[in-house]
Structure formats: C-alpha cells, structure tokens
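Note that this is a trimmed complex: some chains were dropped, and none of the rest were shifted.
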Amino acid sequence: MDEQRQKRLALIVFSGDLDKLFAAFTLATGAAASGMEVVMFFTFWGLRALRKKVRTGTTVFGRLVGWMYGGDIERAGPSRFGFGGLGRWMFKKMMKAKRVPSLLELRRTALELGVKFYGCSTSMGVMEIPREAMIDEVSACVGVAFFLEQARGAEITLFI
Amino acid sequence: MDEQRQKRLALIVFSGDLDKLFAAFTLATGAAASGMEVVMFFTFWGLRALRKKVRTGTTVFGRLVGWMYGGDIERAGPSRFGFGGLGRWMFKKMMKAKRVPSLLELRRTALELGVKFYGCSTSMGVMEIPREAMIDEVSACVGVAFFLEQARGAEITLFI
C-alpha cells in the first residue's frame, strides 16, 4: 500500500460554505474527468452537501442545529459576506452570469463521473442527521478508519 | 526520502475551533490506533490546543490577544454559531449525549497512542505564548523546516 500510490484524490469536506463546496466539487469533477478515482468524505458542516431538504434533530439541541443550519446544498452561503442570505443570492447570480455550474449541477456531474460520496458517521450522530435525511447516492456512512485507509492509498488528499 | 513514504500522518493544526480541533484529534487518534506514526504541528489559533489555563502576553497587544483568545483547549468554541460561548456549551452537550469523547479526552488518548505534538515557534513568538504556557507533553517548539522534513516523509499531510 505504501509504495503503490493509486491515481486517487481523497477529499475531506468539513466546510458547508458555498465557495468551499464549489472548490471541492470543482477539484472532484476535474480529477474524475481526467481519469482519477475520487472519494469525498463529508463531515460536520460539509454534510449539508449530501442533505435532502428535510428537518432533522430529535433533541432540543439537534432541532436547533437543524433549524440554524438546515436545508440542502442549495442553502449553502459564502464563507464571507453572507449578509443574511443576500451574499448567497449574489454569488449564485455571479456564478450563473459566468456560466459556472451550480453546486447542484457539479454534484450531479460528480456522480455521473463515478465520484464516491461518504458521510462521517460520528458527526452525523452529533448533529442528529440520520441516513434518511441524506440523498440516496451516498455510498455509505463510515468512520475515520475507513477514510484513512482510502487516503493512504491516494496521490492527493485535501482537507477543505 | 522521495520514494520511501513512511506510514505517517502529518497534520498542521492552524485552527483553534472546537469542531476543527475535534476533526484533527479524531484523525490523529484514528491513525495512531491503526498503527500509523502521527505528528501534529500546532500553529496560530491551533496553539490553543496545547495551552495551559494561564495568562499570556508581555506587550499591550500580546496581553490583548491573550485576553481575547486565552484559555486552554476547553475554551475552544465552534467555528459557527458561537453566540458568545453558548454554542460551545451546546456542542459540548451534544457531543457528550452521543458519548463522543471531549477534546481533553481525545488529546489524552492521542498522547497515550504516541502522537507527537509540536508548537510552531514563529507563531508562539508573534502571539507571545511562551513554552511555559504550554502543556509539558509538547515534544518541541519547532520551525517550518522541521515540519516540512516530517511532512515530506508522510503518506498523508493535511492543513486543518
């Protein structure tokens, strides 16, 4: 395993921000298009990229997080200049004007190119996001050991 | 050095946020538990993870930073929804409810598994955090050249 590095890109997607998710999916689709194997591990705020537009949370805190950070990938706003949703609207407009694909389109392309999506089971537990609240295309909900095994055989590994 | 990649995980921990530190220590303990050598380099805000609960700073600015960003690893709050300390309290509650170990426990486990902690000497200087303000278990305070040497021999290197 050590010497034989696969043509693989492994991404840990920790952020749920529009701009960082855009960077992550651009790298993922670009790598997949060039023939690399791509695995994406979504954890914490990054789980938003895999979510359906459903409510989550069973405890008071979980429901509060679900309410504050709810919604699916289209709800992602930029890491700067949020302005209570205005920044998200503006950046989406700017991206569209330059004919840059949206996050939803990038995610679809990634799936078509064979990119694998994994959810981090620990952060799903902490944030009270069940498997049912996530899109069907998620390959599996896994722990850190699974990710490390994948990353160890990768040419490039990034934490985004 | 180039061809012979060690079974090593090298982490630069730049962030001092509860959620990012949690990700860093989860990766570190997971890797160490699976037999990898793990080195963690703490820089800037990440230095909080190595600090004792003591005051720091000698100049006016240094004391101000020490006051605004003081405290040890238990003072770390989430990167989102801080709410003046409320978010920290809430996330800790949620993590405890799911029986997820605290940062303090994760750090202890990391040490027990042989993970090595290094402080970045340049950012310690800028932020006026002396060696005495850090926990005894820090292996050394080092510069960027030391880190690069370690990272070059690693299988996985991440900036968190």
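Residue numbering begins at 1 within each chain, and the chains themselves are lettered A and B in the order written.
Methods note: a residue touches a chain if its C-beta (ideal position, glycine included) is under 8 Å from a C-beta of that chain, and two chains touch if they have at least 3 such contacts.
Values in this document were obtained by computation on a predicted structure and should not be read as measured data.
**Q** If you could, jot down how many copies the complete complex is built from here, 2 of which are displayed.
**A** Counting every copy in the complex, the total comes to 3.
By our rule, only the chains that are shown with their structure count from here on.
**Q** Write the angle of the rotation needed to overlay subunit A on subunit B, where the fit uses Cα atoms and the result is rounded to the nearest 5°.
**A** My answer is 120 degrees for the C-alpha fit.
**Q** Any idea how many Å lie between the Cα centroids of subunit A and subunit B?
**A** 24
**Q** Where on subunit A is subunit B touching in the complex?
**A** Result: residues 2-3, 5, 12, 14, 43-45, 59, 61-62, 64-65, 68-69, 122, 125-128, 143-145, 148-149, 151-152, 154, 157-159 of subunit A touch subunit B.
**Q** Please give the residue numbers of subunit B that touch subunit A in the complex, ascending.
**A** For subunit B paired with subunit A, touching residues are 3-7, 9, 19-20, 23, 26-27, 30-31, 33-34, 36, 79-81, 90-91, 93-95, 97-98, 100, 155-160.
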